[in-house]
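One protein chain omitted, others in place.
Our next item is subunit A:
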Amino acid sequence: MVAQLSEVFLKDPQSFLQKIQDASLSNPGKPDLQGSLGIEEAVSDLFLNKDELEKIPNFASCNPNELRSGQLLRLQGMIQDTNFGHEFFAGAIKMNDQYWRGCRYILSCSEDESYVDENKMVLDERYSLFLTNIPGELKSNKVDSLDSEEENEPYKDLIMKYSNRTLGKEDFGFCVKCYGGMETRLRVCQAVDMLGMYEEPSEYSDGLPILHLITFEDFRQPSSITYPSEEEAEHLRSKLLTQFNKILGDNVASESLLLCLLSNVVHRADSFIVGSFNLNLTNCTPERASRIISLLKYLTKRTVVQKVDINELNREPLYPRSDGDTLSIGRLQLTPGTLLILDETELSSGTLNDTGVRNVAFLSFLLSQQEITFAYPFSSYNIQTDVRIIVLSHGKSILPVNAVYTSKFDEALMSSETSLSSDDLEGLSNYLNLWTRATDIPTDMLEFIQSNYVHSRRSGLQTNEKVLSIEINCSRLYAKSLASNLVSRQHFEQASSLVEQWTIP
């Protein structure tokens, strides 16, 4: 039954959606246009059925010039702004004074429907979002034909209006229209996989292509993941550490880096962020940093590298900001799950201007609170995020990190041969997907950690609240790196010995 439904849906989406709407409006009274009118429910299982989903063209892999209004389209991107317009439109019309006809998703209509008396029309509302590329995600090799540029020519001036909302010239911008309160479930900066109806750009849309959103899925992970088993994890872990050693020349540094790559925000207790772990690797030169960056970029798909030096900081705001009319994207408007590498190796003394000071404040806030600040006139908004952050610097970083470690870059351990086979690469990037996994501390560990803490305090060791919470957090991450669900005493001890090597600022 489901298969049949989706078949009909894929074949002629407009009439399929029309039928669902008409069914829900069958009541003769004035229609109530609240909610999804049953549309989302009808197609919601589509995301579960991978085969069916494959049949729908994906924007990432198709030629945009071949798309036609009214066809289904899948689109992955980041929500740049949830306030891209609010409009009323004719949501339902009365046909022949007899029955109501739903007009959502109906892009074409026959002549007799065209001019309708206004009292035979019920207004509905929809919100628009602006969708653009997921920052840091590798762009797929799209077939870029020269025609596309010419095709877009008539709207080039119009579309210029929105150039502040996209980062690069080649980045796409989509206007996504949400019906029936769907927009309340979407968040700004979220990466989403959308399924909707495509509408070609026109002068009314200011040259932007439109997607009429039908249903969506969170796109935190590239695809559904199968976590490695504990045995596999142990194997992959040592493999990965060998790779890290080749560029870091230091076992502790490699282990620290691995823990950082596996961190995620578990929850927030007011201003206390539980779970995130930002690492500062010092003693890096630009060359060493670039080797680390290229390896990490290779391993994690969504990686953003930001240089932190006087010029870069002073150049332009890294944070999203609004002038009151339009919200401009910032280079660090990131989706949750991104790996952010801050390269401080070229930082030297100099003067920060206004933008620079604000950028540093933004970065500090991102590191300490895991929140992205949106600057609006007279106010600012913070959007909670979950990014993994590594700071590479020569000396101790200027930013508030959780732990600092001076990597030795021991030539004996290092190797210039770092290439990986594609199988290995796949295995390792899949292994790094463990970062999303939950790890719990069993209650019997509580007593152990308590006595451990009390003991070390009494014996006069330099420990405090801050060190303790880093120890606990790292024991979680350590357990995670072994694909274990629960933290054991051994994990805690291993983590503690790592923490001892770090400087906790």
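Heads up, the rule we're going with is that contacts are C-beta pairs under 8 Å (C-beta built on N, C-alpha and C of every residue); 3 or more make two chains touch, one makes a residue touch a chain; residues count from 1.
One rule holds for everything that comes next: contacts and distances are computed from a predicted model.
Enquirer: What protein name does the UniProt record of the undisplayed chain give, "Alpha-1,3-glucosyltransferase", "Bud site selection protein 31", "GINS complex subunit 2" or "DNA replication licensing factor MCM4"?
Expert: "DNA replication licensing factor MCM4"
Enquirer: Which residue, A:215, A:243, A:300 or A:473, contacts the hidden chain when the whole complex is considered?
Expert: Among A:215, A:243, A:300 or A:473, only A:473 touches the chain that is not shown.
Enquirer: Among A:78, A:103, A:131 or A:313, choose the residue that contacts the chain missing from this document, as touch is defined above.
Expert: Of all options in A:78, A:103, A:131 or A:313, contact with the hidden chain holds for A:103.
Enquirer: Given the contact definition stated above, which residue among A:36, A:82, A:402 or A:496 touches the chain not shown here?
Expert: The one listed residue touching the chain not shown is A:82.
Enquirer: Among A:247, A:327, A:391 or A:483, which one touches the chain that has been omitted from the display?
Expert: Only one listed residue reaches the unshown chain, and that is A:327.
Enquirer: For subunit A, which residues reach the chain that was dropped from this view?
Expert: Listed in rising order, the touching residues are 33, 81-83, 86-90, 93, 103, 109, 113-119, 121-125, 184, 187-190, 204, 266-267, 269-272, 274-275, 322, 324-325, 327, 354, 357, 360-361, 368-369, 374, 376-381, 383-384, 438-441, 443, 445-446, 449-451, 453-454, 457-458, 464-469, 472-473, 476.
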